[in-house]
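Omission of a single protein chain aside, the complex is shown with its protein chains in their original locations.
Order as written gives the chain letters A and B; numbering starts at 1 within each chain.
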Amino acid sequence: MKEEGQFPSMQQKINMENKKSDSGGNTHDSKSQTVNRRNFVQWSTVIGGSLLALPAFEALAEPIRAEGTGRRAQGELNKADYQPDAIIRTACPAHNCGGKCLLKVHVTGGVITRIETDDRPYDGVDDPQLRACMRGRAYRKRQYHPDRLKYPLKRTGKRGEGKFERISWDEAYSIMYDRITDIKNRYGNSAIYVPYGTGSYNNTNGRWPAARLMNLIGGALGYYNSYSWACINIATPYVYGTLDTGNQRQDWLNSKYIIMWGWNPAEMKDGTNSDFFIKKARENGAKTVCIDPRLSMSAVALADEWIPIRPGTDTAMMSAMAYVIITENLTDDDFIKRCCSGFDKSQMPAGYENEESYSDHILGTHDGVPKTPEWAEQITSVPAETIKRIAREYATSGPAVLYQGYGMQRRAYGEQVVIAGAILAAITGNVGIPGGWASGLANQVGGAPYWTVFPMGNNPVRARIPVYLWTEAIVRGKEMTAEKEGVQGVDRLDNNIKLIWSVASNILMNQHSNVNRTAKILKDEKLVEFIAVQDNFLTPSAMYADLVLPACTQFEVWGVTDGWKYGEEVMLMPQIVDPPFETKSDYRICAELAEKFGVADQFTEGRNEKEWTQWMIDEYYRRRRFPDMPVFRLFSASNDGVYVKKVEKPLVAFEAFRKDPEGNPLRTPSGKVELFSPRLHEMKNPAEIPAVPKYLQEWESPFGPEVKKYPLQAVGHHYMSRVHSTHNNNPWTMEAFPQVVFINPADAEPRKLKSGDMVRIWNDRGTVAIPCRVTKRIMPGVVDIPQGAWFNPDSSGIDRGGCINTLTSEKWTPLAKGNPQHTIMVQVEKFNK
Amino acid sequence: MHNYFSLLFFTFTSQAAIGVILAHVVLSGTGSIPGDEDSMVRMRHLITIMLIASLATAFLHLGKPFRAVYALNNIMKSPLSMEIASLSVLLAVSLAYSWFSHRGVINYFTSTLPVLAVIAAILLLLTMTAVYYLPSVPSWHTARTPLAFVLTTISAGTAIAAIMLKESEVRQASLLLAVSVSAAILLAAVTLTAKMGTSTGRAILTGLQTVTSLMAFVLIFSRFFLTEMNKSRHMTVITGVLVLISGILARWLFFLSYDNIIL
Partner (left out) sequence: MRRPAFYIDTTACTGCKACQAACKDKNDLSPGLSWRKVNEIEGGNWNTTNGVVTEKPFGYYLSISCNHCENAPCIDACPTTALHRNHDGIVVIDPLLCMGCDYCQWTCPYGALQIDPTRGIMTKCDACIDYLYEGKNPACVDACPMRVLEFGYFDTFVARKGTTSGIFPLPDPKLTSPGLVIKPHKDSSAANESNAMVNNTEIY
């Protein structure tokens, strides 16, 4: 082996020379050893001394800093650098979250640089601050998202491929004019449809200007109802004759007991401050109970008790509660006698004396099935003792609130749970008293917010379809009837839908049920001949458009908005920054299109967006609801952002009615609260539309044969990261609340799933593949795929975006013709691709 | 823990360097190796290279490497600051010693630099241990941490030192190694049996850590490897690589056990 270091080092040479001078083979060199020892002593003294001088060394260390840093803290640096040009108070861009909150928007150099929220010094319950949620706070990430549409686009590939080319606005308007005119001429205006869309409620952005334009050029197929409230909207009047069944929310502070049934105000929002008011009610002594298949954000923060319940079985628990209340004599007999109809045989309307009354159904006198807590236990998985206790508490804690959330009515037979809940309020006498709550849709009594005040005019086309049945109207519109499909205004539609102009809406290919089915329908150009989509982003709906028009955001145009179902405020939304690239407001797009149609003057009435905002404030809001509101000129100059009418004494719905039912009859056949509905009876569909509220097993449920193939129920709750499908691309919101499927450990374990694993969720209608999050905060047997995620099919058709409507069914509810989008059965398994 | 690979390399390499320094000092102090033979000089160069490598790694893992000099601002309170100071002193000393060795110079410095080096090396080991012995990291706030570091120092250091020696020097190295192995086994026993913090998993990780550190000894100690090493340079390299792998594996297991409280 060759030796390391071929050439002897200098030291070695010296050693060898030294060795030579010694005798023997002893390699020890005592001379160098002595030298070493002496040096060692010398040097250790030096070093030792130095070590003792360490404190001095530290002083030497002190000045090792860059020049001019001193001790400047982060905050001081921030303050020095940051100087906005303006801070403008406005509303959060008015999406359909349920909140209408105030933002303070900082603008520097024409760019929004910071977003704060309401900081008015007063924060009392009568006029609380309107604080924004995380979606409002994260809005800059949406406002300046790189994917924002910039130019009009024309489709080049096939529908759904997402292949577009840029065109000019002139060409875009020409295409719109040509195609609309063509359809009008060949079919008629009723073949044109401007779909439901809630992307903007600031009046100048949104489908409202489009509806106005259509109404000036012959109209378009109308719709009624909504995706939010189909069942509760239709069913509530059958009980109360009105939708205004809600007290002003400050009245909750008078309550002693609040049931939040399927209601999650902390997350979806349902009115800015609703969650805050519940907190205040608790501080005032109310006991709160959350009944929900999920341990939701509201259940965590607002409830004294959480009761998990199997999805779709709420009516059973309500019936059982009624059983307890009736058999234990906890009913408010006075209210029932004076103000109700149909409670028992003695109260049935003329001609219906032998029909099944409400009590008959609850006690089982007609069908032989008493709706006992024990009966309900097996259906709902809520212990009988709990049902009894909640019933007693609700009936006797008084006054009590039973707040019905919208998730449980967005299901098969959702009408039943609405009526059942309202009647529970009635029989316990919680109607028309402070601290009570009549349930039902609960629009605020005494005047609810308007939402849309932009005048759309009258639709020359009288035909209206239930909003949920637009795909039927494409495929077989001319066969749709009033009776089966809920067509209104005419007996029969005279056209299928041939042209769709979607504005501020993602219904087409994301929010409507059974996306794969819709995709097939829309891909067929012989069915819908032309699709135009107007939006901020290339949404899944826009992917199926023939023409994409880039709209600006609500920060980029003047507008105005007011409260939610409740609320006493109007918020002025000035234009804060300019629309980028070639984006325009929906109003402007429609106004310029109106020119092509020759109706520009009628459309604009000589006003631009700012002038329309002024009109809406001065001529609409001030005249109809808020005479004390400052005029636009002063309102906008003040930069207050919001006008609020304080709620001194909260109004209570049905107060006058309760005191004097004969003098203030309800708009029902009997003039009273209808526990038995003759109108429903006359529909002669007792199996699906009974005259008294009944628990009906859903057409996709864990009790049906479908459970073998699809053993899990799926719900799609309204997620904090999005407002429906808005903000799906907001990195800050999606980082905090990512799109995952929530699954219970009991269901995850046999499938060998742990949090983060990719899973596929499927049924006959489609397949979704997203990561899972294993959590105890959902019932075993139920999974949750938060709604609103963007449909994103891969090459094999599997939706990678996590859109729950890949799994939902287009079947509609019997009475309201509404959307049962939470009635889904699925299977889940690990997915390794 | 995020991005710990550079720290893994840094701690292992600097501890191995400390170990080689100690082995070097023991070997030359006990007179096992006559004078300054090639292997001892090579050892000094290797130490310098290892120290440069670890300081460079520490430097490059910083978010702002060019501010590294500020790291000396807080040596009285921050163990990390003192660690960087010790490492800097150690590197300076080692560079000087390497330089002098390379030039074949003997002077006052060459006899006192080793002493300085030992002091700085021990200080480095102590402060490095203090850096990791944090109350807020329960899995590291146990006796396991100092033991792991000392174990790595001794095992990797002496193993590398032994690899650098030639056949004629093996007998002396074997003696040294035998002592080290006994100490290591004792330390391992203490490590495994002492109360090591949270769970059985941790204890198993600790055991694995110890075992992988010991792999280095087994490799060297076996007579077969010792002879093989002398027959072929390739074996030396392979053995060296095996030592590195086992040491890095042990350190990787250490980092895997990081458990900050809130997680």
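We take it that contacts are C-beta pairs under 8 Å (C-beta built on N, C-alpha and C of every residue); 3 or more make two chains touch, one makes a residue touch a chain.
None of these values were measured; they are calculated from a predicted model.
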| item | value |
| --- | --- |
| Residue of A:L221, A:L253, A:L302 or A:I521 touching the missing chain in the full complex | A:L302 |
| Sole contact to the chain not displayed, among B:L8, B:L27, B:I84 or B:L151 | B:I84 |
| Touch criterion as defined above, residue of A:M720, A:C772 or A:A816 at the omitted chain | A:M720 |
| Option from B:V131, B:V150 or B:I163 whose C-beta touches the chain left out | B:V131 |
| Candidate in contact with the missing chain, chosen from A:A266, A:I362, A:A789 or A:L807 | A:A266 |
| Footprint left on chain A by the chain that the document does not show | 65-66, 69, 71-79, 82, 114-117, 119, 123, 131-135, 137-138, 140, 266-267, 272-273, 275-276, 279, 295, 297-302, 306, 308, 377-378, 381-384, 720, 731-733, 735-737, 744-746, 755, 773, 775-777, 779-780 |
| Hidden partner interface residues of chain B, rising order | 1-3, 61-65, 67-68, 70-74, 77-81, 84, 131, 134-137, 260-263 |
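One rule holds in what follows: only the chains that are shown with their structure count from here on.
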| item | value |
| --- | --- |
| Whole-Å gap separating chain A and chain B, where each centre is the average of the chain's CA atoms | 58 |
